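Quick one: the structure is below, and I'll ask about it shortly.
With one protein chain held back, the other chains of the complex are shown just where they sit.
To keep things simple, chains are lettered A, B and C as they appear, and every chain counts its residues starting from 1.
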């Protein structure tokens, strides 16, 4: 018996933890990758609650940056960035439901050096940008190609970082909008949240028939805030199991691990992202765990944890969490 | 040999880790507590680099909230909140130096229930405030008195939290401003950073002769962001050792523990606090640890950590840190 | 000879100020109104540069609020708000061009009281909202139905306001996104800019073939910032002339009147919207009017004007302008 057995996914999902069919979503099967998440694209896969999907994700630059001499300004073309697999249709998913995505495994895929990091002009936290518009000269364009394996990311001669993979962009479709894959919002999107890795479950609100799941943007590791604008981007084989929860209405994405539950907000300025995350967490504790809302609010002031996902994307992402230990009734 | 022996304080401080005289700063000796930090108040203590001070801090409400029926709107009078001990003059401190404050121990002081938490009208993150001005009815005023000891904070019948004390407000004097004790800025101030507890060293830039150290606002525990606006506030006996570092110029407060170094920024909106913290950390890595600045920037995008101190005070506080492990030369 | 003769539209547009065919875009011809602006909807009209279109716009609530007892929470259904006419295809428009929209006339249409204003829950500037998430009780829902004609808006027994109509939402399509009609961005959208009325020309960047023009959201008058979230919304017959400018590449919407030229930015926080607007204006002065960019920057610090369109929508809108008088060469 693992923590999954008592997870929300397994206790409230239609599959009740029972594994379904395994599907492959290879590059070939995917065909054209997507740069917006919305209700207007053609499905690439239909699955049932409980099914597993093995997905071949491309890196955020769709492989265009092959060497350290490939400058982003020459090789990348806005807005065709951050390619997404999908949409995957989940049978029975309707507006008002929740889709649960359990990330099981993320394996590097392809020839070394697999990882790419770079500084993109007018993108990142410590530079003037498209929105924080300045007249300064942009920072230099610098590209790093990085060897990595399932243990380490070999950043430089001096520094080796542990391999801590996560999915940067995970979404269902908005109801009527189609949103580019660089932008997170209440549908999920480009959250860049390091907690969204193997052994996590993400819960996303369904707003469109079938849910329309998109996935991509794997990071071999990422610091809080993704400060230069780019993580160690790499192509993967990612294995997920997907379930459907009826009768659970949520407004923003949520996440669960063995240790904690987390509410996720995406907005600007950063305090609004944090407000959303904490308000959702207060409401969650009140609704599902029997706390008085003011007690939850004051208690999170003592034990809430905040993860800064990104503060570089068109909207910033914050997760607010509480340890499951504190949610238990004595 | 402990981590302190290789800390910046012990290797660069004038005392070189040698313990000096121990001073007592009792309530009686302090007399009137202060509500602004500036160059205009009369010193209460003169110490030398390496000296230890045992300080009797009052809680942020100066003991005015004694029971759960003592409403903040009746018992508190703005701006006379968050009383500070000090100013403590450090011999030889001059503009351009750094004062190091090693927090050794924080012991609860006084009769139970020692801890106070409350919801104050138009204060906190999930409410309209003085600055985020709305026309909504304020949230209710609620007061919690909480038993605590050096092991636990007995939050409620249902929840017990670990005792994880820290100092909420730690400052030197600005050069010419005198800033109320609710506001953090580049002088330190009301940072409400949970890392600033026992076994941490805080580095503060000297801008006024003698440095003029102020300390107060102990928290028995606090969540990231201090979301309701108040931690578990309590009176303590806090033991610190203070040193003086010549020839190290910093612009914003910094912090060191056994595990990491952290740069601290305080500003609104929250992204600016985070930008400050990360920029200072990049510069620190470049200046003192031999990293190329762009390498530091891109590398922090993979392994930087962010702590949200508060997003409720007049300025918000963020710490950006990197594990010391990654700073070592191979 | 009027100012139009020397406007950018007439001097650089393909029609060179020559009036083309007049089209009617009635409610019947429009059929279903749109709630997103993107490349995925079916065109309702094809026009040529220089053509005039007479459009029957619906009010932002699509007529659902008929009396002061019709509460928004009962009568409105998110995201089906702010209905847009269009898309209108402009012959020859290609990515990199500019479409010019001259608003000629806006006439109230339908039975009195024609105007609607209301307070919508968790929407507006002086309340917690979906993004500035608070735990406060929402403000009351209040609906006002207001008589108006082409001279006045009869706000109350006490106050009569002048009729100063403008178009709240004017867009071309983004390249791949489809964006709900509540949100402004670099495609135009829900800018709520009081200057965008009769005798103004708006310039919009083409990002999708044919441009795909959308228009709606007429306001009989509106204050700076649209503080309660809603203007005096009303249905109109609006007459526009549309032209196409080749060889003029712009990144954000711009506007021209007899008196001034204006650059428009939409973002959060509000300073970013203002930064965008001013940066675009500096660049415009440098590129098209022969100013040194630093001279333009410093000079706007002395004579630039700022109009706050809205600070209530998902992104806020600001226009930065300079009087044409200062652009003339001596």
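What we mean here is this: a contact is a pair of C-beta atoms (placed from the backbone, for glycine too) under 8 Å apart; a residue touches a chain by one contact, two chains touch by 3 or more.
All of these numbers come straight from a predicted model, not from anything done at the bench.
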| item | value |
| --- | --- |
| For the chain not depicted, the shown chains it touches | A, B, C |
| Chain not shown: contacting residue from B:10, B:254, B:275 or B:305 | B:275 |
| Options B:40, B:154, B:248 or B:289, residue touching the unrepresented chain | B:40 |
| Residue among A:37, A:81, A:117 or A:139 that touches the chain left out of view | A:139 |
| Full-complex contact with the absent chain, from A:14, A:89, A:106 or A:126 | A:126 |
| Interface with the unshown chain - residue positions in chain C | 117-119, 124-126, 139-140, 142, 144, 153, 155-159, 161, 221-232, 268-271, 274-275, 278-279, 282, 294-295, 297-306, 308, 311, 316, 320, 326, 329-330 |
| Contacts of chain A with the absent chain, listed as residue ranges | 126-128, 132-139, 269 |
| Footprint left on chain B by the chain that the document does not show | 35-36, 38, 40, 79, 131-135, 175-180, 265, 267-269, 272, 275-276, 278-280, 282, 293, 297 |
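Rule of thumb we're sticking to: only the chains that are shown with their structure count from here on.
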| item | value |
| --- | --- |
| Per-chain Cα centre nearest the global Cα centre, belonging to chain | A |
| Where chain A and chain B are represented by their mean Cα positions, the distance between them in whole Å | 33 |
| Distance between the centres, which are taken as Cα means, of chain C and chain B, whole angstrom | 48 |
| Between chain C and chain A, distance of the C-alpha-averaged centres to the nearest whole Å | 34 |
| Set of chain B residues in contact with two or more other chains | 126, 139, 269 |
